[in-house]
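For reference, the structure discussed in these notes is given below.
The complex appears here without one of its protein chains, the remainder shown in place.
The block that comes next holds subunit A.
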Amino acid sequence: MRLRICCPAILSFSSKTQIFALGLPRTLAMDDARALVTSLRSAYTATPTKLKLIDLYVAYAVITAIVQTLFMAVVGSFPFNAFLSGVLSCVGTAVLAVCLRMQVNKANKEFKDLPPERAFADFVLCNLVLHLVIMNFLG
């Protein structure tokens, strides 16, 4: 009950600000947005190729997970353990790849004395354990 009362309040608040933003010259907001997107894009193109590869791998894993979920929504969730192991293996490798990216990223001060080989070895070990569990759970 409480949530339903709060929800309209949040919606009305954000719609008010939206109207307010729209009340301002629209070009200002769109300029801001465009500047934001360009700066994000330029910052991202400046990252090293190694990290972009890892990002590509993460995106691939996440898309596979989404495809599997859509497939389950269409076909039904039996056997549930197969669905769980499929989705969680995709999400798991994505998470581990993100961890690898954090450790290998030279801009990250916390890991400056961690050799990238060690980071990769940890990544491989964790993936091995993950996939061993997946194989066991796949049924």
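We adopt the following convention: a contact is a pair of C-beta atoms (placed from the backbone, for glycine too) under 8 Å apart; a residue touches a chain by one contact, two chains touch by 3 or more; residues count from 1.
Quick note on the criterion: contacts and distances are computed from a predicted model.
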Protein name, per the UniProt record, of whichever chain is missing from view ("dolichyl-diphosphooligosaccharide--protein glycotransferase", "alanine transaminase", "Autophagy protein 5" or "Pyruvate dehydrogenase E1 component subunit alpha"): "dolichyl-diphosphooligosaccharide--protein glycotransferase"
Touch criterion as defined above, residue of A:40, A:53 or A:70 at the omitted chain: A:40
Contacts of subunit A with the absent chain, listed as residue ranges: 3-4, 7, 10-11, 14, 17-18, 21, 32-33, 35-36, 39-40, 43-44, 80-81, 84-85, 88, 91-92, 95-96, 98-100, 102-103, 107-108, 110-111, 114, 119, 122-123, 125-126, 129-130, 133-134, 136-137
